[in-house]
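Notes follow once the structure below has been shown.
The complex appears here without one of its protein chains, the remainder shown in place.
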């Protein structure tokens, strides 16, 4: 078994593809955004990664079938004069620092075969409190991209995020420079407590302008409402019982993402 | 020293062998079940694994002899028209995520040499409270197997187990698909606090129908009674002393498995 | 991707260079001292290391550009009859024990190519309380160096540091002996709670005598004043509110370094 095993189901011919990453992370913002875009654009799965750097487990689906933890690549072909897109989504990120580096580098070497020169990584920026109108923060590999993103309303704020960008959303940018790729990380502001479809929508609002697609946000908004209802119900229960918000409940909410 | 060192004591000729895994885990259900079946079928040890992925220790047996931590393979030859069986039991699972993946993959490549096409992994499903009649939950690699198991009373319940199947019982299923093996995980419901021979019996009740053997549950029931007595004694002590159940006591009970 | 990837931007010709390490550590003393010296001597960056042994993240700079976590080499050429100098500074040390060893050894094999025979590693010696006049403690690879350092006011005190020297500042000395390098570790006494420019100045006071340079301490003293002001402000707040010093505030202070 390879340390990182990449299975290729199909080798699509792609025109100047943009790469979009949305792996699990703070508020699952990146994952929610990327998966929503995959659904909307009817992107096609064409490769997957399994690895000893992922958690040693299988997931059990509703029909009783198991699924090995993986990261998955999708592509979508676009009309003339547009870039095709490659997506990366998945169940988990690598769980060791070394695994994070090696997985990100493997992803980059794989997408470089398709001629990727532009990367968008999507994530959440946890601020520890509920927020009405989430900003989208940015970080990039060159100043031209910073300006491009500012023009689309992305906030570049000194000292935010103070601790840098941890995990794949950061490493793909940093290591991608070795592959000559120009990259942007878009981070939707989120409490970080719950899966946050509203932060995902904020991120997508920016991204759709760059990749020039039109999408429908209904499914994402429906998820947001479900979470609102759950949050409200829990608050009611807590008010009645005078209880503290239980960590278990928060986890339950997290699964909606 | 190889990272994973497999010692082969004998190379048996096996007819279409089924593979049954019962390594330590929640409630030691899988281990209790597989070891009981090995005893009942007088299976023969034919290989063992030692590895740097196991805890760095030796066990001391009652006669003062030491035993390196290992995983062990047993086989049993069966009458005409039945599948032979290979068992995997052991002292520990791998203790790092990477070790878990590499050990499971090594096991699969080894058993594939004997022509294994069907796997049953046995485990516990911890529910955090004592239970009278443990259900047996299932997960499988294809829908046909799901139906077969349902017909034998195995429960496939949406959202159970919610967190997936961690460790060898999960990975052997997931990675086994790469070897063309069809697999089922059987999980006996258990509190998870103690070694649970009753959950092991529930799992065996299903398994014996699949592999078509008759076994005697006396030894397993005797263990269950021992644990009941210990539990009762501890409850008495706690009632007398008004004490909380000590974690040490629970550990003591665990050793019965 | 190499486990440790060293990028060489320029290969300077250096005359009998001394190597000075100042990576992050207790009170960031070594990092503050080495970076100050780099500024003062206008040293030039000529190589950097990225590695899977560093934390898996990028830093975001004030202009919104990202920077992969790295360690960086600088050199400075000096007038006749003086040793040239190579510096090592960086964002982080290796985060696993194995990474620490392998990174230190890689650094040593790299600097040996330039003919380094003398090493100074700079660090802090945390004593857990504020201190007015920090001593500079020493450790070395031979007794002649011990005597040389004593003559410059460095304290060699039996039992200090009791636990040895952890990380790059220690390993470069120990592993450097395999490369025939003679080394000294200089440790400035520090509370260890905050970035400590005063301890850095104390260390530099010794170091400048060895490498025979004249430097200006203004920038370092300015940093010290900033930290004093912050500390004072926090004390005031605590007095007003009767609050305990928050761990967050301490972290904030740490960022000044």
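Chains: A, B and C, in written order; residue numbering restarts at 1 for each.
Throughout what follows, contacts are C-beta pairs under 8 Å (C-beta built on N, C-alpha and C of every residue); 3 or more make two chains touch, one makes a residue touch a chain.
As the structure is a prediction and not an experimental result, all values here were calculated from the model.
Participant: Specify the shown partners of the omitted chain in the complete complex.
Facilitator: Even though it is not drawn, that chain still touches B, C.
Participant: Going by the contact rule already stated, which one of C:89, C:111 or C:171 would touch the omitted chain in the full complex?
Facilitator: Looking across C:89, C:111 or C:171, the contact with the absent chain belongs to C:171.
Participant: In the complete assembly, which of B:55, B:115 or B:162 touches the absent chain?
Facilitator: B:55
Participant: Considering the whole complex, not just the chains shown, which residues of chain B touch the missing one?
Facilitator: Considering the whole complex, chain B reaches the absent chain at 1, 50-60, 62-69, 95-96, 255.
Participant: Of the residues in chain C, which ones touch the absent chain?
Facilitator: The list for chain C reads 94, 97-98, 100-102, 104-105, 138-143, 146, 156, 158-167, 170-171, 173-175, 177, 185.
Keep this in mind: only the chains that are shown with their structure count from here on.
Participant: Which chains, if any, touch chain A and chain C both?
Facilitator: Chains in contact with chain A as well as chain C: not a single one.
Participant: Please tell me whether the contact surfaces of chain A and chain B are same or different in residue numbering, using the over-half criterion.
Facilitator: Counting shared over all numbers used gives less than one half: different.
Participant: Centre to centre, by mean C-alpha position, how many angstrom separate chain A and chain B?
Facilitator: Chain centroid spacing, chain A to chain B, equals 37 Å.
Participant: How many angstrom lie between the centres of chain B and chain C, each centre taken as the mean Cα position?
Facilitator: Chain B and chain C have C-alpha centres separated by 52 Å.
Participant: Among the residues of chain B, which ones contact at least 2 other chains?
Facilitator: Residues: none.
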